[in-house]
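All protein chains of the complex are present and in place, except for one that has been dropped.
After this line comes chain A, so read on.
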């Protein structure tokens, strides 16, 4: 699981959880992979992501690699900054560990790089009827 995915995942599917974000990240196995750098994509993602959540997540697993704690002003043209964000967003891959709901403490395991966000039937909001996208 990449930190980009972590940045947009929440646990609000759980009953009684209203925000469920950001998920606490516990990593037992981390792999750093090479991904081609695309400055356009990274600079387009920066305004869309929650930067402080990204910073905290990278820090919590010790893979900051020089990422500054806030978005720099000239981020679109700052190659060093974009490369640092690129590395943290796309190249740090959590192979195993878990994601922990900040409200309930429910843990979602990550195995072979794939997070399992399935909840048990007693943990979902509604048993019958439509989903949470309606509210």
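The definition used in the following text is that a residue touches a chain if its C-beta (ideal position, glycine included) is under 8 Å from a C-beta of that chain, and two chains touch if they have at least 3 such contacts; residues count from 1.
Note that in this section contacts and distances are computed from a predicted model.
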Protein name (UniProt record) of the chain left out of view, among "Translin-associated protein X", "Integrator complex subunit 10", "tRNA (guanine(10)-N(2))-methyltransferase TRMT11" or "NADH-ubiquinone oxidoreductase chain 2": "tRNA (guanine(10)-N(2))-methyltransferase TRMT11"
Absent-chain contact - pick from A:4, A:57, A:85 or A:101: A:4
Footprint left on chain A by the chain that the document does not show: 1-2, 4-5, 7-10, 12-13, 21, 35-36, 38, 40-41, 44-45, 48, 50, 90, 107, 111-122, 124-125, 127-128, 130-135
